[in-house]
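For this view, one protein chain was removed and the others were kept in their places.
Up next, chain A:
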Amino acid sequence: MNRYPLWKYLLIAATLILGIIYTLPNLFGETPAVQVSTNRQAIVINDQTEARVASALQAANIATDGMFIVDNSLKVRFKDAETQLKARDVIENTLGEGYITALNLLADSPEWMAKIKANPMFLGLDLRGGVHFTMQVDMDAAMHKTFERYSGDIRRELRRQQIRTGTIRQTGNSLIVPFQDSADLQKALPELRRFFPEATFTPEGNNLTLSLSQDVINKVREDSVKQNINTLHNRVNELGVAEPVIQQAGADRIVVQLPGVQDTAKAKDIIGRTATLEVRMVSDDPAQVQAALAGNVPAGYELLYSAGEHPQPTLVSTQVELTGDNINDAQPSFDEMNAPAVSINLDSTGGNIFADLTARNVGKRMAMVLIDQGKAEVVTAPVIRSAITGGRVQISGSMSSAEANDTSLLLRAGSLAAPMQIVEERTIGPSLGQENIEKGFNSTLWGFAAVALFMVVYYRVFGLFSVVALSANLLFLIAILSALQATLTLPGIAALALTLGMAIDSNVLINERIREELRAGVPPQTAINLGYQHAWATIVDSNITSLIAGIALLIFGSGPVRGFAVVHCLGILTSMYSSVVVSRALANLWYGRRRQLKKISIGSVWKPETATAGKE
């Protein structure tokens, strides 16, 4: 009765072997490496790049431990961190602009393991140090911006049709376009409907109301998060971080993780920037300026100041003519007065709008408004001397060359669809990360040792089966986490330890049941069989209730709680398999074949001499 068919043993052996293969990569450790990648589409990383890097390193007398190209990035291994640092400088200088050179750690596991996707677990920031940001995308601002774009487009379209309108107002989630009379409105309506098929136009008197369906609004929101993620990617690339994590978290949040980043100030500076550039027209009407300075800003305008020690006020229209979305490239440069400037290259749409704008407004001033961290400032407000065509623009003003550099970097990295705020930020030092690994590992080790020792002393051979099952459980769990490429965090290690502590429960249940059967005078073979059979229902019930708790944590938890929950849930599943199937296989292998089994080693089975307790 205690025999498994061959296929079951083979299945167990196969799972164990798979478990070992996928656990192994974690034991090999990591070597320092330099990773070269690029975020320009014009640049490809190929053998030529590899050759350049190799010869430069050779010239600098730096030995490598090999290099290879994966996913359009070149990775070079070095024997220690010191060489790695030197090599990074050399590589950076050799390749120059357009390449991102980052420090990295590469797994030491053999190549065939990487080929079958047996990679080590990814360590969370709390275990290796780095910076974590959670950014909140300002959705109201995103909607506001969308409506501003609509009102700009509507104005342009109506101008083309030569229909005059009043100021377009935004109220809540709609735009109101006032017409001079209903004839104009009726004339404009079909054109507008054709032009903006996604919007709904409702005429009412001389006013036309534009509103957006929930679908369109949702799309705007989704797109703004997506664009912000893209922008963040570009900005992070400027930092040269090896394996950044930039992903959406919830409807309007973005998580950015930069492993190994030490210069948090710089990281924050670049990530935290919410700069967008806007081109708007300036009002130099003296009456309006006077009123504005007196605190009575005319409708449709706002008073903005320039940066620097002596902020100058400028009365700027709230209508945005052009945004940073249309910027292709931005580089620091110098203007004809040899003052620092930023040269901007616009895309074709931007170029057209800009040409149109400058042609219409010769003699007037336009302002370059930089919106950074929710604060708008006028970078420069030059007078338009002639129409600027071709999409090449230079902005200059009272800026230092460092500022010109920063501004161009921001513009180059793309603009944000909506401003973001850092709502959560964590920095974990590398020494603390190392300490966390050690402590987590030690606590698991000692706990495991204590439990294993007790089990063997208390249950003898069956205790040994339990310990082997428990080890198998640990093996499966680490293998699955590695195969899933889950991120191991400190709470994850805690869950690992706790799961092991709880996993032994199933074995205790089984062993106690077997003892109970023996106590009742059942022959050993039957006792083993009944023990496993009776314990099964209890094991399922108790594990499923734990699993319910784990799943709830997985759904509602965030950050450390989720890290805990993932390991906990997987651990419950693997422990059910290993404690029942693996330990049963061992028991069957050991005892199952003996027909005349008199005694099994499961510690002492005490029998009351008087009437058997509870079994009368």
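Operating definition for what follows: a residue touches a chain if its C-beta (ideal position, glycine included) is under 8 Å from a C-beta of that chain, and two chains touch if they have at least 3 such contacts; residues count from 1.
Going forward, contacts and distances are computed from a predicted model.
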item	value
Name under which UniProt lists the unshown chain, selected from "Sodium:solute symporter", "Quinol oxidase subunit 3", "Protein-export membrane protein SecF" or "L-lactate dehydrogenase complex protein LldE"	"Protein-export membrane protein SecF"
Contacting the left-out chain in the complete assembly, out of A:78, A:122, A:354 or A:564	A:564
Per the touch definition above, residue among A:440, A:524 or A:592 touching the missing chain	A:440
Which of A:219, A:268 or A:365 contacts the chain that the document leaves out	A:268
Interface residues of chain A (partner: the chain not displayed)	126, 134, 136, 264-265, 268, 272, 373-374, 421-429, 431-432, 435-436, 439-440, 442-444, 446-448, 450-451, 454-455, 457-458, 490-491, 494-495, 497-498, 500-502, 504-505, 508-509, 512, 515-516, 534, 537-538, 541-553, 555-561, 564-565, 568, 603-606, 608, 610, 613-616
